[in-house]
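Complex shown without one protein chain; remaining protein chains in place.
Which chain is which? They are A, B and C, in the order written, and residues in each are numbered from 1.
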Amino acid sequence: MAAGNGTTSASPQLIANLATANHILYDQGVLDAFGHISARHDKEPERFLLARNMAPALVTADDIVEFQLDGVPLTAAGRAVYLERFLHGAIYRARPDVMAIVHSHSPSVVPFSTVRDSPLRAICHMAGFLGTATPIFEIRDFAGDASDLLITDNRLGASLAQVLGDKPVVLMRGHGSTVVADSVVTAVFRAVYTEVNARIQSDALRLGPVNFLTEGEGKSTAHTNEGQGMRAWNLWKKAAEIRCAALAELKG
Amino acid sequence: MAAGNGTTSASPQLIANLATANHILYDQGVLDAFGHISARHDKEPERFLLARNMAPALVTADDIVEFQLDGVPLTAAGRAVYLERFLHGAIYRARPDVMAIVHSHSPSVVPFSTVRDSPLRAICHMAGFLGTATPIFEIRDFAGDASDLLITDNRLGASLAQVLGDKPVVLMRGHGSTVVADSVVTAVFRAVYTEVNARIQSDALRLGPVNFLTEGEGKSTAHTNEGQGMRAWNLWKKAAEIRCAALAELKG
Amino acid sequence: MAAGNGTTSASPQLIANLATANHILYDQGVLDAFGHISARHDKEPERFLLARNMAPALVTADDIVEFQLDGVPLTAAGRAVYLERFLHGAIYRARPDVMAIVHSHSPSVVPFSTVRDSPLRAICHMAGFLGTATPIFEIRDFAGDASDLLITDNRLGASLAQVLGDKPVVLMRGHGSTVVADSVVTAVFRAVYTEVNARIQSDALRLGPVNFLTEGEGKSTAHTNEGQGMRAWNLWKKAAEIRCAALAELKG
Partner (left out) sequence: MAAGNGTTSASPQLIANLATANHILYDQGVLDAFGHISARHDKEPERFLLARNMAPALVTADDIVEFQLDGVPLTAAGRAVYLERFLHGAIYRARPDVMAIVHSHSPSVVPFSTVRDSPLRAICHMAGFLGTATPIFEIRDFAGDASDLLITDNRLGASLAQVLGDKPVVLMRGHGSTVVADSVVTAVFRAVYTEVNARIQSDALRLGPVNFLTEGEGKSTAHTNEGQGMRAWNLWKKAAEIRCAALAELKG
């Protein structure tokens, strides 16, 4: 069981991967100073792991905090935590298959969250997991028309989880997206290629009517590509560590 | 009181932050070799601090000059100063709440300064401060149709301040924008996310009718996000210092 | 003759160039963690050389494997190989003039693979080799509407080669492109400028009716430019080696 003194019972390998995933998502342009990635605790499925409130590029293993699914931190030891930790817990509760979650404001995805007539969907095989449509969470339906757009409590987290349904990605209007998967490696892979797909879709739509992937093609490509995820992870990790190690060396 | 020999009575921490802000705005692509950021003097509110005429990436604490609000340099010690220092003084005069000002030609914002039918406004929560419209300063209304578009005297500065009104950002047609805030950290935050918002808005508009933030959402998101500004500042500072230290090491 | 123990009889210079080509294509943004470049064996024209299954940025001479044209690896020594090796062999079989092949998902090219009304064609002299139209391989015509879009057997490879015909480039719908040439240097040159041309064409099409290269201009420019290919190769090699050497230094 997790202690209140800042330590956790989760596997050191999982925690190391989660720190690396933070760096990769920064280096690949999915996260900037904001956004976060969590993993379900590998020994206590009713808990999850998430960095304390800080820029992802600077996260180390020591910054990973253990949370209950209701968003209560167990090992924060007084450190500030992310305002939107509730979205992670709510999705882990609703989706037993989900083991990792990326929440980002990745810049090519946000435009698709603000329009109704042009759903984000798989246009290239690397993002086949997107299928034929991505749901949009309109927070006005749940929090009125003057909210700060953030998922800052369990009720909003549950609503987001409901709109996500059984999909891998949900867009959040005017805000960003949340990507889920059955591992940290696949969640990172999906988050990167959701951004890539959005750029390609945006460019293709202005050329003429687009021939998207069918539902069957989405499933087949997702199945094949997820067997290749470590190829990307291993490269991305190296590129990210070069950049993040340079940041970490600076004081202050 | 400031001396004519190049020293200033402002807080060393404020001056250091202003030098860092120059580097961040360069590294984040808001400034190139041109544009500038000022801060109101922390002990003499009728003065402001601004670098001498030079590329922002290379500014150090020793390059920060103290000015009167009418643009007269007090500590330049003969060094050249920016042609557009008047815009800073005029806004500090008109807006007692403003403590820092960024003037830039950031490339995704300039297009919005040249069109009337598509106002820059908050499309994403990180730029909620933009609200539902950003005013455009049309210098032809004040300087005729053959000016050099610059704010090179106090009269034009006052006109710009008037168009800015009580907003956080004013676009300057065919030129750039000016962003104000109650601190250097928030001014940098707003300048970066004004550019991010412009890119997202430009991309979204070609997808279909856009669902922008409401006025209430703009206020709520601005309130929440500005409490998180140091998270971005701390990361951006590290990234900027790596790049600018390499530049500073070169002679010539 | 190639041995099963991981060695090959191909020229060390060709193998070194193939490793360099992998790095260049990564550094120039044609390949990310996926995609590959092959060369026809310089002594055994019924064989080709291709890296084992790994990210191109990390390929060294020791990672180059020799294959039969039917995709059977001869020197893999148990190492995993690319799923799409069949596209290389099939094209070498159909096109005796082809000595090198790049398969990529380069991001500006993919949109053109998904539309019928806006064929990728030479808009700038550096990509004159594209001529007046680039064929699109629609895998649904050969593998049904629920495939994973990959060329995973010799039958699909032969179909792709047929759609390629005598052209230098074939687009693959929702997937990427395949570029062929009579040398590794020219294949890299063509792959980079196919991506450049796609970006320019995409930007130009929204400005108004475009004045493309004629068929004769395409031929003339291709002839002239391919005499200049080493100028680009020598620069790109240096830029790539700086970046890839840094990646290679990291363990793990």
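In the analysis below, contacts are C-beta pairs under 8 Å (C-beta built on N, C-alpha and C of every residue); 3 or more make two chains touch, one makes a residue touch a chain.
Computed from a predicted structure; not experimentally measured.
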_Neighbouring displayed chains - absent chain, whole complex_ = B, C
*Full-complex contact with the absent chain, from B:7, B:118 or B:132*: B:118
*In the complete assembly, which of B:19, B:37 or B:57 touches the absent chain?*
B:57
*For subunit B, residues in touch with the removed chain*: 32-34, 53-55, 57-58, 83, 105, 107-108, 110-112, 114-118, 138, 144-150, 173-176, 202, 205-206, 246-247, 250, 252
_Missing-partner contacts on subunit C, residue numbers_ = 122-126, 128, 196, 199-200, 203-204, 206-217, 219-221, 223-225, 228, 231-232, 234-239, 241-242
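Assume only the chains that are shown with their structure count from here on.
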*Which chain is the middle one, judged by CA centres?*
A
*When the CA atoms of subunit A are placed over those of subunit C, what is the turn angle between 0 and 180 degrees, to the nearest 5?*
90
_So, comparing C-alpha centroids, which chain is the farthest one from subunit C?_
B
*Same or different for subunit A and subunit B, where same means more than half of the interface numbers show up on both copies?*
different
*Centroid distance [mean C-alpha coordinates] between subunit C and subunit B, Å*: 46
*In subunit B, which residues are in touch with two or more of the other chains?*
none
